[in-house]
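Left out: one protein chain. Kept in place: all the others.
Showing subunit A:
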Amino acid sequence: MSEQSLAIRKFSDLANPTRFLALSAAVWPWMAAVTALFFAVGLYLCFSTVGDYQQGETVRIMYIHVPAAWLSMMCYSVMALSALGTLVWRHPLADVSAKTAAPIGACFTFIALITGSLWGKPMWGTWWVWDARLTSVFVLFLMYLGLIALNRAVDDPTRAAKVGAILILVGFVNIPIIKFSVEWWNTLHQPASVIRLDGPTIDPEFLRPLVVMAIAFTLLFFTLHILAMRNEILRRRVATLRRLAARSAGHGSGGPGLAGPGLAAPEEAPR
């Protein structure tokens, strides 16, 4: 395989798993380093800025709660785009992307729920209320778990991807509900204070660590997503190779040419 053939000329070249592996191998150490840098600066700012005059020290929980909550929604949006890639363009990498984003999204949603609860107890006086925002985020968490379960329950990755993609797109209706729940309903959760049409309403003292942590979390997501996608590509290659080995053992000289379309791993599937 010549070096030349691995060059990414068009965006669609990324859909080739072999090119993706080569490019991501070169990129991920840099992404990990930049992520660590942003976390170092972000965590320093988290604990060096002053406390809020009402929330006191607990304002520091916001610096992880808010980025995690943003990421929980962004991850689902990435999965929805991947689902489009699966259903419309049938990119094999889109299946891989949607499947591997789900556990990462579930973790970020879990962090948002836990840290929100730990902020709610001292500030609201309760760990949990069933208001529209909290409930819709909890539903998002359950959807992530459902998608993970679905991917594990269906053996054929191509079929799992197709069913999963439809579920992801149906579930995407929850994302605007989460975002606007604090405006549409009377919630205990406060309305948006950073991403607003009239600009952020929080003090720069709190905005600075929040933005740096948000960038750090976003970089962490993409680094982990790329690495998880690499693992999934390798997992499918292993599965394909094991099938080839089993088939050639069963047929004596029968070679890989016997592969049926339903059995072939996505990166090997006829287009």
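Odds and ends about this structure:
Everything that follows uses one rule, which is that a contact is a pair of C-beta atoms (placed from the backbone, for glycine too) under 8 Å apart; a residue touches a chain by one contact, two chains touch by 3 or more; residues count from 1.
Going forward, contacts and distances are computed from a predicted model.
Look at the chain that isn't drawn here: its UniProt entry, checked against "Tryptophan synthase alpha chain", "Heme exporter protein D", "NADH-quinone oxidoreductase subunit M" or "Iron(III) dicitrate transport ATP-binding protein fecE", names it "Heme exporter protein D".
Of the listed residues A:104, A:137, A:161 or A:178, the one in contact with the hidden chain in the full complex is A:104. If you put the hidden chain back, the residue from A:114, A:129, A:142 or A:192 that touches it is A:114. Mapped onto subunit A, contacts with the missing chain fall at residues 1-2, 5-6, 16, 18, 56-58, 60-61, 64-65, 68, 103-104, 107, 110-111, 114-115, 118-119, 121-122, 220, 224, 227-228, 230-231, 234-235, 237-238, 240-242, 244-245, 256, 268.
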